[in-house]
Each structure stands twice: as structure tokens, then as C-alpha cells.
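So that we are looking at the same thing, I have put the structure below in C-alpha cells.
Other chains of the complex are left out, but the ones given are in their true place.
Naming follows writing order (A, B and C), and every chain is counted from residue 1.
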Amino acid sequence: MNSTLKMGMIGGGPGSMIGDIHRITATAAGKAELVCGAFSSTKEKSLEKGKSLGLDENRIYGSFAEMIDKEAKLAESERMDFVAIVTPNHLHVEAAKLALEAGFHVICDKPLAFDYAEATAFQKVVEKSNSHFAMTYTYRGYPLLEKAKKIIDSGHLGDIRKVKVDYSQGWLAQLIEAEGHKQASWRTNPEKSGKGGTIADIGTHAFNLLESVSGLEVKSLMADVSILVEGRKIDDDTNILLEMSNGAKGYLSCSQICTGEDQDLSLHIYGSKAGLVWNHNTPNLLTIKYPDFREESIKGLDHEIRESREVNIPGHSPYFTEAFQRIYEGFFDTIQNNESQKDFVKATIDDGVRGMLFIEKAIQSSQARKWLNL
Amino acid sequence: MNSTLKMGMIGGGPGSMIGDIHRITATAAGKAELVCGAFSSTKEKSLEKGKSLGLDENRIYGSFAEMIDKEAKLAESERMDFVAIVTPNHLHVEAAKLALEAGFHVICDKPLAFDYAEATAFQKVVEKSNSHFAMTYTYRGYPLLEKAKKIIDSGHLGDIRKVKVDYSQGWLAQLIEAEGHKQASWRTNPEKSGKGGTIADIGTHAFNLLESVSGLEVKSLMADVSILVEGRKIDDDTNILLEMSNGAKGYLSCSQICTGEDQDLSLHIYGSKAGLVWNHNTPNLLTIKYPDFREESIKGLDHEIRESREVNIPGHSPYFTEAFQRIYEGFFDTIQNNESQKDFVKATIDDGVRGMLFIEKAIQSSQARKWLNL
Amino acid sequence: MNSTLKMGMIGGGPGSMIGDIHRITATAAGKAELVCGAFSSTKEKSLEKGKSLGLDENRIYGSFAEMIDKEAKLAESERMDFVAIVTPNHLHVEAAKLALEAGFHVICDKPLAFDYAEATAFQKVVEKSNSHFAMTYTYRGYPLLEKAKKIIDSGHLGDIRKVKVDYSQGWLAQLIEAEGHKQASWRTNPEKSGKGGTIADIGTHAFNLLESVSGLEVKSLMADVSILVEGRKIDDDTNILLEMSNGAKGYLSCSQICTGEDQDLSLHIYGSKAGLVWNHNTPNLLTIKYPDFREESIKGLDHEIRESREVNIPGHSPYFTEAFQRIYEGFFDTIQNNESQKDFVKATIDDGVRGMLFIEKAIQSSQARKWLNL
């Protein structure tokens, strides 16, 4: 079955960053088209966005509740098939729950929920639902990280002993939320972001990247979660000691106050036979390091992965937008083939719940100044 | 006027690389939608591609002549507004001429034409036409190269004395056209590619990048155009000594037989006050070098450029696909505002004609083993 | 006074790595010459080494005690002026104490001592002595790190908020001490190395680099000191959360089991105005990062520093050997001019003692699983 899927969008109004990326990458290959949206919590802004995208006015809604309700009443051939949720964190679960219960498939940005309690409650909703639920952990869409996972699964690195993941940005180095910066405002507002700030926004990416690529789970952690810019209400810098399920040691660091860093995300995994290094500054380079200081790098497009896909990813750069596109392809496969097979690009409710657990435990550990099990 | 433009496509059938990029980037921001196409010279393949994109069957054509003829007869509100030409080189001008004469705007991939004579004849057609004609020189869409141009225009480098541009790929290091590789087959076939092979395919990119960023013209050249893989019918490696209009010296090198290189394109421009370096391996890094060995780099998204644009470029990576998107935005501005203002991203017929002159002169110089003026 | 200083050496026998570097760099500029040595604890090996260096047999000794005793009895014009100590850690203080008490100047490799108690006791000896005592913390000799220090002292980064130092090697990824590897054998032997293994060998470098360049002290730490290679008797991997004297946060990581890493030492310091990055893989590149993603790099030789020196550092590469040479130059200045001025390249007894405190506290913190003040 190859018909075009009909997409609805919740969030992504004027000034949103991630909404456009969802829409463009979901529809890029002609497998989906946007048919409706509740882009903002004000009807006016929702209309402004929806019209700019050429949507029929009667498919532009003033709230997600209204959208889900009205779409569900349309003919099956007309109504949306799935909804993408790109709101601030505190609305994710409420919107996702309504949509699933109305029979729509859901794809949701991370972090999953406002807090861990909300996440676990929602997990039960997903498990009972007949619809599909997926999450967009962007880095899961990067071909070379999928390759990294395969290399590690094959045993090529030997026993993993040391892991390091560091995600540093600098855009919150000043108190820009005080000047009305839209992205900063909700992300540093505990009422919208949840308990975690930077740890939720990018720490969860780092955590998910580490666990999913290494194939190991974080067993226990000792965190130092800090507010380093005066006047801020939520953490902007976190450093964590890690012990992994197999005894490997390491650290996770995330920060949004590293002045001058745009997107400095790096992953190092060292085993008894070889080490593996990936860095977002050179996203199409994966390096394997050997004891004799030889290095092997896989560079450029990962042809092996691409050739196995029905739709080719366009462009020279299998990066951010392409990663999203691959994630959507995986989601569409799941919807159309009712395929339950879990593969690397498709992050699930389990990833989402575990991300919330990570946030919660890190904050607890930091407050208690103690190692905690996850 | 902000209504969605209707796009037709010529070329880009099954197996095409660049066709998908044109379509996706042109339509990404919701400013254009694909309404028709003559995707291949066989009706069957054209239908296969068009259907996969969800087009109405009666808007999928078996030839570009048929498409232009039939679209012209549709109501203005229905027919395509512009056509993107992404065929092999030998069909560019024929298709573009028909389209312009039927009143459609045209955007065409490079190189412009089969040879220089065809290019100059077509230039007159463009000049007489009331429709707009643009070319997609991809690198003109890269924000940091536009920034480089501004830095040079400001006089920041002083008098330019030395220029170097090198574009090396490796995908033609074997005689893959003999094994039926689709992309290689037409690009190494003089009947489809024209007089130049590699020099036309990527040499014209290097040439256009150098002239457009430096603001200097190549005054004379001494070329060595070679076939280095046995059995090939057309050049696959070229090295050229350059003298620029202001007396600066340098070289241009392009090759598709550099085994292991994916996309190694670099530009170096040195002036009396500072040097400028850009490399496609780190496309979001522009470096200015000073006499005291200090370096200044502009990294990440070029916020200055982005904020001046109506539609924001999505993603972390202002690279290949985003470059195409910016080029299409420029083209749409021109169509909708009848704006004649020439800016960096919008390559014109003049760029196309000059590219053909470059190919012709380089080949002549190589054969005569002499310096030639351009 | 410009006469050549006479150098004695303790340690550095056959198979030593660091001994040759001390000797060559100390004598490179003609300011010192090697006149005697107790190169090994066996007379035979000491003779083998000393003869290979062209020393008179009667100036080659079987023990450092003998050397110090006999040299002290020679005429002032003949006897050594200073001694370089390059033995395993457990002999540093004993040898240094004897030499100082006999009136010789001493330069000693790091870490200072076997443990903190020995270090503090020795500190009193140094303070009472009329002779000079210096330590070779190699990275203090790197011109660009001295420059980094100056940049930070000038306030250019603003208030420092985040610090990261990571020193990863891979040469102990296998249990090579079990196979008789000379360097590994003593470094992983608690009887020779002291309480710390990797943390003493390279962790002290990382710690000293961080404190000396940032100008901040580590106020408290939470360490995880591990043995990750089975069968090893001493730590080979350590990760530490840091709180600095001014409230900045961060981490220090050191490891010798990162398979495939040769010498991966990096330093990141982020302030409210700018960030600073240095990496040993590109030792002659110092980068300052700004909020608008501009970067400034200082590359190549640091001419400013070099021109201020009497003797020019030869070569294109102000790296490891040159760093040692600069450290020796600083030591010689101190001896010849009785100059007490402490500058960046000259590490003192205080650096040595503080390094031992760091080792001790990190191990205690790890065992207690608690944050500890330093």
C-alpha cells in the first residue's frame, strides 16, 4: 500500500523552529501531505501559519482538542492519518493521549512528557492503543550512527569499557529569556519545560544516543545539575558520572552555556579491541581507532544503508534534515505495514519513558549528592 | 502576492539524482507545488515517476514538447508557472527555449548547454523573453559563500593576489560507464554531455564559484584536460593555470578520478591583507587568515543572512539541500516581484554562457598547449 | 652570567622514555651539558647508558646517593650544578632531598612524590633550602597554553562558568604489565607509582593544566577512580565532577584504556563572554569562540612569546620537545639570575604538592562515593 498519508500537526506556529522541520521532512518524499493543523494555542496565530502553508481554512484549528475531535468526524478518506506533536513539553502527553484515543497515529518530539509520572501513565495508554506511537530522537536518524550501532553489535570493539558523551551549546550563555526570546522563554520555564531545562532539551538526546548506540544501559549515575547563569529558573549545565550495565564507566555532559558552541555533540565509546568516535561537527565521519594507532573512517553517505532504502535520501549531506526524513520513513513503514519490528531509527515510547526517568534521577542525584541507580 | 507557484519538471525520472533535490527544495517552504512533469523520454518511465509523486495522470507527459504545448493550453489558474530542467546537458537549451517561448519561467541545471555556440544563441532568446530564466549553481546558495563574497567586496582581504579552487571527486575512478551506471553513462557520453565531461560537470562549478566569490574574472588560462581512465571517451581530470583580470595568479583543478574523495571542493583566496579559505568538507566554516597567524572563523548558521529572509531555512546544516532551497527562494522572488536585482544566489544566463566559454577555451588551450584569453 | 651549566641525571637508564627528552632539551641550546649520571639502580646499566652518551666512566655512578656524595666533593668548577630526576615516582623525593641538602639545584619530573604526606614533608625541605627546585609539568611549556593563560588573565572570557579537561590515552588497554612492558610495569605497580596509577601519571597533568591556565582552583570534587582492565593493580580510568573556587562547574577525565588514543588531551574553558579551546592533537592552534559563532584562532608559532626570549626555539613545532626546552630555559634563568619570579612555564614545589593532594582526595572521594573539598 503506497498511498499518501495525511498529516496533522499540533504546534509549530509562527516562530517555532522544529515544526517546519517535521513538516518538510515528513512530506519531502511524497509519502505524506499536510492536511490540517492546530499550530498555536491562539486561533489567530494558528490561522496565520496554516494559511501560509496553503491549508484550507476549515482544517486549521484553534486547539488540538478541537482538531482531534473534528478530524475524527471526517470521512476516513479525508481525515488525517497521523499527527505530529511539536508543542512545548508540557502539552505532549495530553495531545498524544487524545489523538491515540481518537484512533490517530502519533509521532511526538522529545522529551516525552512533563515528568516521569506523566510518562509512565501515558505508557499504558500507548500499550493499549491500536494506533502507532513514535518519537523523534533526531540522532537516531543519522546513517553513520546507525552504522555505529551495527559495528558495536557485531562485537568489533570488544568489551566496552569507557563511554563519553558531551553535548554542548552556547545559546543560553546569556539570560535571553529575560529579553523575550521565544525559544528560550518556554525552555527555561519550569511550567512548560518540566523539571529539567537543558537536561531535558539536550541531555535526553545525549542519554538516548549513548544507550542506543552502545547497546548498554546506564546502571547508576552521580549527577551535578546546575544553574550557572544568574537569574535562570532551571538547569543550564549538567555533568554526570556514569556506570553502565556491563561495568563500563564514563561521563555524560550537557550544557547550553558554553559560549560560542553551536552544536558540539560528541560520542566516544572504547572497547577492549577498538574505540569509536563520532562528532556532530563532522556528522558524516565515523572513526574506528585501533591499538596500533591505525584509524578507519567511514565518510560521506553511507551507501550500504541508503541502498537498502526504497526512497533515496537526496543530497550530499545525511545530516539533520535527512535524519528527520529517515525517521519519518520508518514511522510510515510502521503505519503502512503494521510492522512491529523495532529498528534503530524508530524511537518508541520506551525511549521516551526512559528519557524521563533519566531526567528525574539525575536531578535527584544532584540534590542528594549521591550515586543513584536508574 | 504570496500564492503558491505551480511547478513543472523536465527530467528527473527513475534513477535521477538531482531531480528529487530540485522538487523537494522547491516545494519545501510551501511556496511551490509540483503540478506536472515530463520526467523521462519514455512515457512509461515518466508515468512511473509521476504517479509515485501523486500527480494526476493527465499531467504526466511523455515528452517536454508535449508538456509545454498542453500546459500552455490550460487555464492560467491551472497551468504550471515555471519549469525546472534537470535533463542531461544536451537537452537543456531545446527544452528551455520551448518553455520560454510558450511564456513559462525556467530554472535550469548547469552547465547551460551542449556547447558555447548553442549557449550564445540561446542567450538572445532569454534576453528577448518576458519570462524569467535562472540557473542552479548550487554553491551560490551556500550562506557562507555569500558571506565570503561580501567580505571580499568590502575590501577586507586587500588586493587579491592568489586564487586556488580544487574540486575533486572519485566516483569515476573506474570505468563504471562500461557497467551501465546510469549517472556515469550520460555524463561520460560526448553526445549527451557535450564537449566537456568532468570539466562541464564540476569544473563549471569551480569556475563559477571562483569568479562569483572573488569578484574577479579569469583573464587567461593554460589548461591540461585529460582522460586518465583507459577506455573513457571524455575528460575526467583537468588542471588549469589561471591569470585573473587584476593580475592575480592561481590554479583551478577538477577531477572525478581521485579515488576515495566524495566531494572535496575547496576555495582559497589570498589578498595583501588577509586570506580566505572555505572547504566543502566543513561547509559551515569560513576562515579568514591574517599575517600574524591569527585566524577568524565564522561557523554554524549565518544568522545575519538567515534573519534577513522571510522564510527560515530549517535545520542545523545550511548545506546542499538548503542551498538549493535558497536558490529557489531567489527564483520565486524574481517571478513574484518581477525583481531584476541580481544577487549572489541567483545565477543568470550570463553565468551559464560564461561557463560554456570556460569549457570551450580550456579544451582549446589544452589541445593547443597554449595560454588563451577568455 | 652565561657559562654552561653542568647537569647530572638520576634515572633515565636503558628503556627510559622521558630521560632522553630531559637530557636533549636541557642541552639543546648550549646552556647546559651533561657531566654525570646515576642512570639506573644497577651499576652495569648505568655504565651502559652513560658510556653511550660519551661520559667519563668516573662520572657514571651506581646510585644517586653515591653520585650526590661524590659530586659534592669535586671542585666547584667541575662538579654538577643541578640534577634532573627522572626515576619512577617512589624515588623522586629521596633523591631530591639528598641533592638539595648537598647544595645542588633540582628539577624533578611529576608527580612529585609517592604520596601526599611525603610531599608536604619535602615541601619544608625545599622552603629551607638555598638551592632551586623546579618541576617539569610539560604542558606549562607550550607557548599557546601560556598565551591561553594570558588571555584568561586579561578577562577576555568574562566570568568563567564551565571547565572541561580530558586526557585520554590507550596504551594500557591491554594488561601489558603482565608481559613485562617496562614503562607499564612500574607505572602500574603501587609500590613504585604510589597510590595513583593513571591519575598520577596523566591525571596530575590534566589537573595542573586546568588550574594553571584557568587561574581557578578546584574547590571540591566527586571522583570515580576505576580499574577497568582485569588483573590490573592500580587505577587506569578516572572521571571527576568539579566545582571550582569561583563556582564554575565541570569535569576532569583521564584514562589510559581508551583504545586507539595516543595523546588525546583537550581543554575547554567557557566564560560569560567567550569560550577557549585547546587540543593536543593540534597543539599549535588555540581557539577563542564568541557568542555569534565567530571564532578566533591563534595558529603556528607564538611569535610574541618567542621574540621575548633570548634563545629562539628552533623548529616549526612548538610542541613537546620545545615545551621541555622552554621549561629548562626557565629553570636556568632562575639558577643564573637567582630570580624568584614565578611565571607560567616554571612549575614549583607548590604545583607538586597540590598534585599529590589531588591524587589523594580523588581516591578518597571515589572510595567514599562523596564530594570532598580540596
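Just so we're on the same page, contacts are C-beta pairs under 8 Å (C-beta built on N, C-alpha and C of every residue); 3 or more make two chains touch, one makes a residue touch a chain.
This is a predicted model, so every value here is computed, not measured.
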Going from the 3 copies shown, figure out how many the entire complex holds in this file. 4
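The rule is short, and it goes like this: only the chains that are shown with their structure count from here on.
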Measuring centre to centre, with centres taken as mean CA positions, what chain is farthest from chain C? B
Which chain has its Cα centroid closest to the overall Cα centroid? A
So, in whole Å, the Cα centroid of chain A is separated from that of chain B by 34
Inter-chain centre distance, chain B versus chain C - centres from mean C-alpha coordinates, in Å: 55
Among the residues of chain C, pick out those that touch two or more other chains and give their numbers. 293, 295
Which residues, counting only chain A, touch chain B once they are in their complex? 2, 4, 17, 20-21, 24, 28-30, 33, 52-54, 262-263, 281-283, 299-301, 312, 314-317, 319-322
Residue numbers of chain A touching chain C in their complex, please. 157-158, 161-162, 164, 166, 168, 170, 173-174, 222, 224, 226, 228-229, 237, 239-243, 247-251, 253, 255, 257-262, 268, 270-275, 288-291, 293, 295, 369-371
Within their complex, state which residues of chain C touch chain B. 292-301, 303
